[in-house]
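Chains shown are a subset, placed as in the full complex.
Chain lettering (A and B) follows the sequence in which the chains are written, and residue indices restart at 1 in each chain.
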Amino acid sequence: MTGVDDVLALGDDALIAAQRLAEWTTNAPELEEDIALANIALDLLGQARLLLTYAGELEGEGRTEDDLAYLRGDREFRNVQLVELPRGDFADALVRMLFFALYQRELYDGLVIGDDARLAEIAAKAAKEVAYHVDHSTLWTLRLGDGTPESHRRAQEAVDRLWPYTHELFEGDVPREGWLAAVDAVLAEATLTRPSDEDSRFRPTGGRKGVHTEHLSYLLAEMQVLHRAHPGASW
Amino acid sequence: ADPTAYFDAVIAADGKIEPRDEMPEAYRKGLIRQIAQHAHSEIIGMQPEGNWISRAPSLKRKAILLAKVQDEAGHGLYLYAAAETLGIDRAELYRLLLAGKQKYSSIFNYPTLTWADVGAVGWLVDGAAIVNQVPLCRCSYGPYARAMIRICKEESFHQRQGYEILYTLATGTPEQKAMAQDAVDRWWYPSLAMFGPPDTDSTHSAQSMAWKIKRFSNDDLRQKFVDMTVQQAGVLGLVLPDPGLSWNEERGHWDYTQPDYDELFTVIKGDGPCNRERMAHRQAAWDDGAWVREAAMAYAEKKKVTT
């Protein structure tokens, strides 16, 4: 049987990733990208809503998607630290999306054929969305990595900065091999170097147990402020 | 043949001018100005509503708001594309916006102070925009008219969402209802001012009417908006902040107090509460994105060469 915390983890990943991505709205480098990033944020938000609703049902205490999104503190959130890191520059956003979308692809591929029918259904819908996220972030990783010297530098810095946080994605059941091969292929074509596993002893962890970076509580303060200011109100 | 004969005939017959058709230079320039201003308004208009995406009070509302702001970016795209059919490109229009040489709707120079403002912007601002824009669906320039048909459909969807936000607040807790009333108090007159100065003071209008770009006067449109809105406010249980509102049996319309046009001109001239911030935000996004756009171009160039 699927545990509440397992589903919360997936829902929180999607929710926090959506919240960060939505910060790009009105800040993207071109109009098409404002639209694309909002689209992807909407997909992730949609996944989060289905997953949190399901987590609430599994828990059986009557908590809704909004109760779970708005009324937990950061020590109760189960997302990986990768998705909560500050917005950063455009290279950060797209490299992070590449790492995360490729992970979600592996994740949802597994759930589609898994035992939990409800998760399989959510995953089937999400898998189509994630395919687009993979395409979009792949395209931009290539453009940035193999674009100008400045974009290459920024993309490489994003890879180096974010890489340590990817290890946490594979603490659960999702296998790393397929993900690693897919990442390697994109980075290689983008002329970017992937940090070797040997060199990276820095492997931040804790998100799944509610131990986050200092950034998450700020994100939640902003996300939850209005909901919390009006206990019990409908919106 | 008289080069304007075809143009004149089409206009007279209520037909559509298309990009390849000859047209008077003033018609072309006027349209570029108007469509660009309209496109810029969509883009700058993303900011006041975007201000509440991160804080939307439920996930459903967050999704709706994010989708709405995304739609506005989409509207910007259609409209820039429509303007491009007149022989000017988007980058140039952007440059003119950022240089302050082209305007956007002054309404977006007011701040969104509470969540209820998102509702009020949807209900009043989008409502006023629709009243302004519906006639444009029949305007004489084909690409603009077609863009407007699509935009108006989405706008009325947005307006309904705004109304729904306010309805939920107005029928919610006392704090929520007060929040809704406060937002309406602040957005009512700026929304009225969206129809522009009174007909007596309006420039551009006569020629636009003749060319069938504009089809109703500012004051007629404003009256239509007032009549429509008074009725909806009643359903919401919210009070429009105009003690002079009263039904005029004779005219068959609501009498109302005119907005403060001095304030409108102050905002148009760049001195509204948020003009500087809206422009600075857009400029910063543009500047911050320069290296990304350059990378995309360089990459496309390489792919062209190597394949």
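Heads up, the rule we're going with is that contacts are C-beta pairs under 8 Å (C-beta built on N, C-alpha and C of every residue); 3 or more make two chains touch, one makes a residue touch a chain.
Since the structure is predicted, the reported quantities are computational estimates derived from the model, not experimental observations.
Novice: Which formula, in the displayed labels, matches the entire complex?
Specialist: Formula for all protein chains in this file: A x2, B x2.
To be clear about the criterion, only the chains that are shown with their structure count from here on.
Novice: In their shared complex, at which residues does chain A touch chain B?
Specialist: Within the complex, chain A contacts chain B at residues 15, 19, 22-23, 25-35, 38-39, 41-42, 45-46, 48-49, 52, 65-66, 69-70, 89-90, 142-144, 146-148, 150-151, 154, 222-223, 225-227, 230, 232-235.
Novice: Considering only the defined contacts, which chain B positions touch chain A in the complex?
Specialist: Those residues of chain B that touch chain A are 43, 46-47, 50, 53-63, 66-67, 69-70, 73-74, 76-77, 80, 115, 165, 168, 172-173, 175-176, 281, 284-285, 288-296, 298-299, 302.
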